[in-house]
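For reference, the structure I am asking about is given below.
Note that one protein chain of the assembly has been removed; the remaining protein chains are unaltered in position.
Letters are used for the chains, namely A, B and C, taken in the order the chains are written, and counting of residues starts over at 1 for each.
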């Protein structure tokens, strides 16, 4: 999977702080063009988030390009309704390479991987035969594996991204959407360091787990989260 | 595919008319408990819809149960963001029957059907083998065909349903979501006849097609739409 | 202020439990028509809510009629975006009675009340003079007090209602929207006792306050919340 930040609202931290200031002080909207993020803004953003005043975080929006995600996971991803998606259509674009995402649990088991790979290729052969027989691509795709790769452009604002990172970086989240979230968070932290220093699953943000069935191995902090998952990702790639 | 209307806001036509009345006349909200739909309300609802005052239609909500929809189509369905979905999880529920939706274009071609069916069963065998080898069900499902059946509960309000029917009853929509829309519209017309007498693709509603690439065979009217698709559906079922 | 529950999805507790069951078990959607809420459902709904699986609560929707709310507060109310509103228009309906909501802090102070009342009447006289001079009602209303009464129909689903009650029943919320929330919660608890037994501000739900500037006087429990506010409301009415 590959994730890139295509575009984002310029100066997100500073814009969010400015929007918050208009709510609680006597400053003109036109004067918000000139602004800076200093210590006060860092404090302001943290206070806002912690006290539940999340709406100013909606003004900054982030657009990502994602390649090599499975359709299993894109199905789950598009359940986030406060977001915008443009996804490669399997109705209009014919599949012309055998591209299936292999889950790490399968990639790391030779026997399972062999089975999985053979079956993927057989499904792709059937797809091609059906298309050759005149079946429309939009119908032939019913036989492709659910793990087939897709690509998409997705936009979320910083508030929804926080919500996304809260849910999807939890160890109990499905591994692929967790990896997507980790890569997106990396990009976000470069573009808006103050805003996304506050993001993460509840174990990282608050030290407490809110899941009814905890994973039993909460992240110690953000570094732990990023390091652990990077190691896991490298492992996956190696196999 | 099977669709049933599980619950809906009682007396939808009358509630929508009442909500519209509060906007434009001097009537107390508490007096809206007693109300009736007569000729004036039919006229009122039609005028509202045609002049683009659609917000009163949001007060009536409809909850459907859907069985036997493919995950190809549920992926498309959940792109409707002004809606609520509860869908059977393939993470937590193990698949224990070989259930794939067969597109009509495949069902009606013996050779294609044979190929499709064999591949579906082979994919299911691989799924079971992977699970037996200790691969988690949530990973093994990557090999299941995308046309695998799912079930879900879905809620939309009458405004979003109109939007859904507009898009998804068009002949250029994918056949399975079109069939879903037709079955949902049938249920809606029983529960709220005035509200849904106004629904349908633009050819039915206005006599004009707005697609850039028209199908060339617009529906003449609602009866044509319901009859045509019913015939097609019966055909599908027969095969 | 007067609040009535105009309509709601029938059997909300049972519908929400059914929608949750389809996610995590192998039950057909069509079989959800027959269902009951027993002990297991109470437990299920509580577990769902507490572990953050809130989406099944969206299937049940509640439509309220509200009379005698100020436009100060309706402005705040319509900021809830996952909701539907039909509000009396001041563009199309001429105001023909001097109806202003009096805040309790003013109602309980004779001098303040006299000033407030005189000014309200003077503003209304100006409104009538402007209309008599040919100024359109939609422009003359600019002079009416912001506390002018309005009426509206509002629909929210159970998930958004929980969010609304969480925010708006907090003692730091503005008094009028807090009173609205209290009256709405009363109606909801009759219609869906299990679902709304879980609602309230964080002090009531969890025993912890999450505000950055706590009120210092958290509610002890739901009874305390309902009793305290009822007393306050009676007091307001008496004056």
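In the analysis below, a contact is a pair of C-beta atoms (placed from the backbone, for glycine too) under 8 Å apart; a residue touches a chain by one contact, two chains touch by 3 or more.
Since we're looking at a predicted model, the values are computed, not measured.
Colleague: Please identify which residue in C:28, C:93, C:123 or C:215 touches the non-displayed chain.
Modeller: Missing-chain contact among the listed residues: C:123.
Colleague: Using the definition of touch stated at the top, determine which of C:144, C:161 or C:225 touches the missing chain.
Modeller: Counting the whole complex, the residue in contact with the absent chain is C:144.
Colleague: Of A:93, A:121 or A:227, which sits in contact with the chain we cannot see?
Modeller: Reading the full complex, the residue touching the unseen chain is A:93.
Colleague: On chain B, what residues meet the omitted chain?
Modeller: Missing-chain contacts on chain B: residues 47, 50-52, 167, 210-213.
Colleague: What does the interface between chain C and the hidden chain look like in terms of residue numbers?
Modeller: Against the left-out chain, chain C lists 70-72, 74-75, 78-79, 81-82, 85, 90-91, 100-103, 105-106, 109, 111-112, 115-116, 119-120, 122-123, 126, 129-130, 133, 135-136, 138-148, 174-175.
Colleague: Kindly note down the residues of chain A that lie in touch with the hidden chain.
Modeller: 2, 4, 6-11, 15, 18-20, 22-26, 28-30, 32-33, 55-56, 58-59, 61, 63, 65-67, 84-89, 92-93, 96, 151-153, 155, 157
The working rule: only the chains that are shown with their structure count from here on.
Colleague: Roughly how far is chain A from chain C, centre to centre by C-alpha average, rounded to an integer in Å?
Modeller: About 34 Å separates the centre of chain A from that of chain C.
Colleague: Quick check: how many Å separate the C-alpha centres of chain A and chain B?
Modeller: Each chain reduced to its C-alpha mean, chain A and chain B end up 28 Å apart.
Colleague: Going by the contact rule already set, what residues in chain C reach two or more other chains?
Modeller: In chain C, no residue touches at least two other chains, as defined above.
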